[in-house]
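Working notes for the structure below.
Removed from the display is one protein chain of the complex; every other protein chain stays in position.
Right, subunit A next:
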Amino acid sequence: MNSGGNNGSGSSSTSSGIAATQRIPPKRQTLDEAYAPPANFLEIEVLNPITHGVGKTRYTDYEIRLRTNLPIFKSKESSVRRRYSDFEWLRGELERDSKIVVPSLPGKALKRQLPFRSDDGIFEESFVEERRKGLEVFINKVAGHPLAQNERCLHIFLQEPVVDKSYVPGKMRAA
């Protein structure tokens, strides 16, 4: 390790001449640290849109598949099904409880829900795909936020089988 200018004071005329190669001796990184998998792994996919029900109660939901190695998440892999209104619920909870600026959701498609359309409205394949992509971007932004990760609602949304909307809001602590 080069500890630079400690000794060369007499010979060198300018301080920048020494400083040009000077550095603070680094701590040695252990091989375990160097080769261990990074501790920042978090991937969330939104996939498999399925339309349920018939008539007026028809809705589409999506599979939220999460893989991570962050200790704050209870399970390292999970898969749940969520619909658009669940995302809206999550966004509302975060907006209220956390101090973060929550990103916006892909827009609500009010016009597509009007009757007598020539296409499938909100069940049109291209629309569902567009929305799926938007939701994926949204949930990845939110779940990666250090302050959002402390919120219980995020964990309920990502990992509980059913979203319990009468939950007690609170903070998570890493196990």
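The rule is short, and it goes like this: contacts are C-beta pairs under 8 Å (C-beta built on N, C-alpha and C of every residue); 3 or more make two chains touch, one makes a residue touch a chain; residues count from 1.
Following the convention adopted for this analysis, contacts and distances are computed from a predicted model.
Trainee: Name the chain not shown, per its UniProt record: "tRNA (adenine(58)-N(1))-methyltransferase catalytic subunit TRMT61A", "Vacuolar protein sorting-associated protein 26A", "Electron transfer flavoprotein subunit alpha, mitochondrial" or "Light-independent protochlorophyllide reductase subunit B"?
Mentor: Answer from the record: the omitted chain is "Vacuolar protein sorting-associated protein 26A".
Trainee: Of the residues A:A39, A:L114 or A:V162, which one touches the chain left out of the display?
Mentor: A:A39
Trainee: Can you name the residues of subunit A that touch the chain not displayed here?
Mentor: Spelled out for subunit A, the touching residues are 4-6, 8-9, 12, 15-16, 18-20, 22-27, 29-30, 33-34, 36, 38-40, 42, 70-72, 140-141, 144-146, 149, 174.
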